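Scroll down for the structure; my scribbles are underneath it.
Every protein chain except one is present and positioned as in the full complex.
Take a look at chain A:
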Amino acid sequence: MGTVHARSLDPLPMQGPELGVQADDMDLGEPEHEEKQEVLENKDVVVQHVHIDGLGRTKEDILTYEIADVFRAKSLIDVMKKSHEARQRLLRMGIFRHVEVVIDTAEGANALPNGLDVTFEVKELRRMTGSYNTMVGNNEGSMVLGLKLPNVFGRAEKLTFQFSYGTKETSYGLSFFKPQPGHFERNFSINLYKVTGQFPWSSLRETDRGVSTEFSFPIWRTNHTLKWEGVWRELGCLARTASFAVREESGQSLKSSLSHAMVIDTRNSTILPRKGALLKINQELAGYTGGDVSFLREDFEIQLNKTLFWDSVLSTSLWGGMLLPLGDKPSCIADRFYLGGPTSVRGFSMYSIGPQSEGDYLGGEAYWAGGLHLYTPLPFRPGRGGFGDLFRTHFFLNAGNLCNLNYGEGPRAHLSKLAECIRWSYGAGIVLRLGNIARLELNYCIPMGVQSGDRICDGVQFGAGIRFL
């Protein structure tokens, strides 16, 4: 929220009305003189100067792009609207703590009678901020220590260092982000990281040390990201009782891959959206820029939401992916897809669907998963308008399949392989929304189509995460 103060244009000696305006509300408040309000609305104005006060290390050239639009305003209402938009743009660069706008009559030697001066009073963020958070990921919790240096060189570059100690993973990462001046959506970032993970469903331990650079840019209504990543992967057995198939995958490898991702997101919210759709397509090609592993991987995610009668939402989603190993080496367990668990096909244990060996799940090279959900407010709507709005009941139907394809055969054979032995489940539960990032679910699930080797979790299942089917 911010306040826009506008002084009266008329130089009459009486006190001009002090008009305090809320950012979302363009109403001019209580005018003392009605004739003056009309005059203000219709009068043509010219914005002569736009000042930005309070700059320290920020370079001015990046800010001129954001505030350029204000100069094109023609009436007072226009000035207020455009300066509000400029304020939003200045805030989203992530370099100011707050921004206030002051609109005043132009002063100085060359001031026109209908000239205006707009001043943005800004307060920059501190040079370095530290943070301590706890995070909930996909069924794990962690403690995160962060160090952030916003606006390092004055053009909205950001340097972050993060250290995370969790129940399953320990990691650290260093990241440098730089947007293009004037086009904040076009940016690039460089990351350096080390991540360790333990995967008990496969009896596998993985340590990744890597470096990646990515470019993001919008094209029309889509957002694209191009990324190169180089990772040194160390795989090992989590326990002495790991199956021999997993033991054979232990060792060191180097993956160097180029990937491209396209996202179209018209939903109104990331968690529990009420309307809109999401389309995400991701492809990754590894092996042609060095490294030991060589594959082509595609995966996609579609989600559609529609509000129905009585505040309920119908949501459908479809996920799928395929991994094609190039060259003569078979695919690596760390590159394959996994399915099952409270965040994908509910009713099954975490990643416990598909090919397995002695109880260790090896993942598969192709998969698909679909979900149909009906979200409704809690029955009898307790806590309405407050805490109760964070909860939803949902009824779901999930289905999916994960398998290895024989790439010598044609697409018809692939489709029939993916269509046989479909696992599916249905049930109902309660969803709790955590901010705009995560959600918790408590469901009663009934798994069906269980194949031998799958591990199920029928009955009550709890899930926490950021990405749900």
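Methods note: a contact is a pair of C-beta atoms (placed from the backbone, for glycine too) under 8 Å apart; a residue touches a chain by one contact, two chains touch by 3 or more; residues count from 1.
Criterion: contacts and distances are computed from a predicted model.
Participant: Assign the chain not included in the display its UniProt protein name, restricting the answer to "Metaxin-2", "Alcohol dehydrogenase-like, C-terminal", "Phospholipid:diacylglycerol acyltransferase 2 isoform X2" or "Galactosylgalactosylxylosylprotein 3-beta-glucuronosyltransferase".
Facilitator: Matching the unshown chain against "Metaxin-2", "Alcohol dehydrogenase-like, C-terminal", "Phospholipid:diacylglycerol acyltransferase 2 isoform X2" or "Galactosylgalactosylxylosylprotein 3-beta-glucuronosyltransferase" yields "Metaxin-2".
Participant: Looking at the whole complex, which of A:94, A:154, A:236 or A:276 touches the chain that is not displayed?
Facilitator: That would be A:236, which touches the missing chain.
Participant: May I ask which residue of A:56, A:290 or A:382 touches the chain that does not appear here?
Facilitator: A:290
Participant: If I consider the whole complex, including the chain that's not displayed, which of A:61, A:107, A:121 or A:248 touches that chain?
Facilitator: A:248
Participant: Touching the hidden chain in the full complex, which residues of chain A are there? Just list them.
Facilitator: Residue positions of chain A that touch the missing chain: 232, 235-237, 240, 244, 247-248, 250-254, 290-292.
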